[in-house]
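Every protein chain of the complex appears in place save one, which is left out.
Then we have subunit A:
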Amino acid sequence: MPFREAMEAKYRDILAKYIEEQKESTLYLAQKFSRKSIENQVTPEEIISLHKMILQEMYPEMPTYVTHSFDLLLEIMLGYGFAYREHQSLRHQQKELRSEIEIAANVQHTLLDTEIPVVEGLDIGAISVPARLMNGDYYNFVQDENQCISIAIADVIGKGIPAALCMSMIKYAMDSLPEHRNEPSILLENLNHIVEQNVDPSMFVTMFHGIYNYEQHLFSYASAGHEPGFFYDGKKKEFTEITARGLMLGIDKKTKYTQYEKKIEPGDMIILLSDGVTECRTSEGFVEKDTLLTYIDKYLHLSAQEIVNRIYKDLEQIQNFQLRDDFTLIILKRSV
């Protein structure tokens, strides 16, 4: 039996039953009926029209004022019917958008994917988790034939889809500047031009770029307004903030960047992060720098990847598992 006919018969049954005897169990049947009709996209005015028709069949003597009153009710419910159909169509569109964003997030993941280089004497760990579906943070490793590893960590100001799209552009811009890979300050200068010219004027990028020479264990770096990371001195067992001044990318075309160098000794560590790490908020306030360093200190004996994973888990937990911002943490550890 087609659905509409079955529905009519069912409704006739329920209505007759209820008029005869006002039982709770019949009301329950009515509830079930309404769920089923919503599922099958039956509109409110269709139900009223059905109700009117069945009443007329059951009671041919029904007073005309009752029939008229149903006509009025029908008219009123038409508006509700429209609203309902609009709601249905929005829900449908929302589903479509969501699945498109999910696909975009996957594409982004593939585009921005980077492999952590494996080098003897150096232990590298990295984690990047978006607060929403798409990530506005980015990190990238490139190993070259000159015993150097290029490390970039960046954050687009802004969140969500626009930030993520912007990041994909930065990655391709970086890939197209291979000749400058060994000079972080020059790489930032070039990227600054690209961001300044091509990205929306209200969108800005912070980036830290470093080159680790694993033959000499020399780390050269420059920062474009990026959240400062830390050096860990394995001998003194001390953390110091990496101070590197420089303006964010995309603000001033003429910006120059200062390049710094640091010798990395056995047991030393380089910790790079995004502001999603330092801007962690709990009910008691911000996660202070010292708290973060105590966490790192606690896991020092583990591998770099283990350390970043554990810190993420800990900070996620104290924030009640709700990231406010994209979270990226990278650790490079020179083996003893």
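Assume a contact is a pair of C-beta atoms (placed from the backbone, for glycine too) under 8 Å apart; a residue touches a chain by one contact, two chains touch by 3 or more; residues count from 1.
By definition in this document, contacts and distances are computed from a predicted model.
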* Could you check which of "Anti-sigma factor antagonist", "ABC transmembrane type-1 domain-containing protein", "Phosphonate C-P lyase system protein PhnH" or "Transport permease protein" matches the UniProt name for the chain that's left out? => "Anti-sigma factor antagonist"
* Chain not shown: contacting residue from A:Leu29, A:Val119, A:Ile157 or A:Leu293 -> A:Ile157
* Of A:Thr206, A:Ser220 or A:Thr328, which residue touches the hidden chain? -> A:Thr206
* Structure fact -> Among listed residues A:Glu238, A:Asp252 or A:Glu265, the absent chain is touched only by A:Asp252
* To do: Please pick, from A:Lys52, A:His226 or A:Lys333, the residue that touches the omitted chain in the full complex.
  => A:His226
* Structure fact -> Had the left-out chain been drawn, it would touch subunit A at residues 155, 157-159, 201-204, 206, 224-228, 245-248, 251-252, 275, 279, 286, 324-325
